[in-house]
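Note that this complex is displayed minus one protein chain, with the remaining chains in position.
== chain A ==
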Amino acid sequence: MGKIANEELLRRLDENFAGKVKETGADFGLLTVEVDADVITEVLTFLKTDSALKFIFLTDITAIHYPEQEKQIGVIYHLHSLTTNTRIRLKVFLSLDNLHIPTASTIWDGANWMERETYDFFGVIFDGHPDLRRILNVDDMTVFPMRREYPLEDPNRVDKKDYFFGR
């Protein structure tokens, strides 16, 4: 089977989740859609089980922090349909005061550690996750270190600031 065209993929998603799923781009041909947090389980299940799409392979789950946005934390899913060789990227944006999102570990066993990692670094709480603990950082860490407010280097250091480079 050949690759599923992005328009076709988007049409199928629109049919089933009208208004809850919207396209945000297709950089380098990889369709990216933004999904509402309340339907993410349904969207993932639909993508996995639909007989024409079959996104059976969960490539990755991670997150991004955009401090200037209203919904600051974006949870990113990469799925891969092995039979049609199509990839799709899903984004769910969450605001800092409500970082809850349903777990995907009920759909893929492999989501377990990916979600633990995302929780560990960004503090996203995956509801229904069987074992949501920190995974790479020490258990008694109090912050979520991949958020932008935690600088890597000494915050007083100025020699690498962008304004020295005309930005």
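Simple rule for what comes next: a contact is a pair of C-beta atoms (placed from the backbone, for glycine too) under 8 Å apart; a residue touches a chain by one contact, two chains touch by 3 or more; residues count from 1.
The rule is simple: contacts and distances are computed from a predicted model.
UniProt records the chain missing from this view under the protein name "NADH-quinone oxidoreductase subunit D", selected from "RNA polymerase sigma factor, sigma-70 family", "NADH-quinone oxidoreductase subunit D", "ATP-binding cassette domain-containing protein" or "Multiple sugar transport system permease protein". If you put the missing chain back, the residues of chain A touching it would be 25, 27-28, 30, 32, 56-60, 62, 64-65, 76, 78, 82, 85, 87, 89, 105, 108-114, 117, 121, 130-131, 135-138, 145-146, 152-153, 162, 165, 167.
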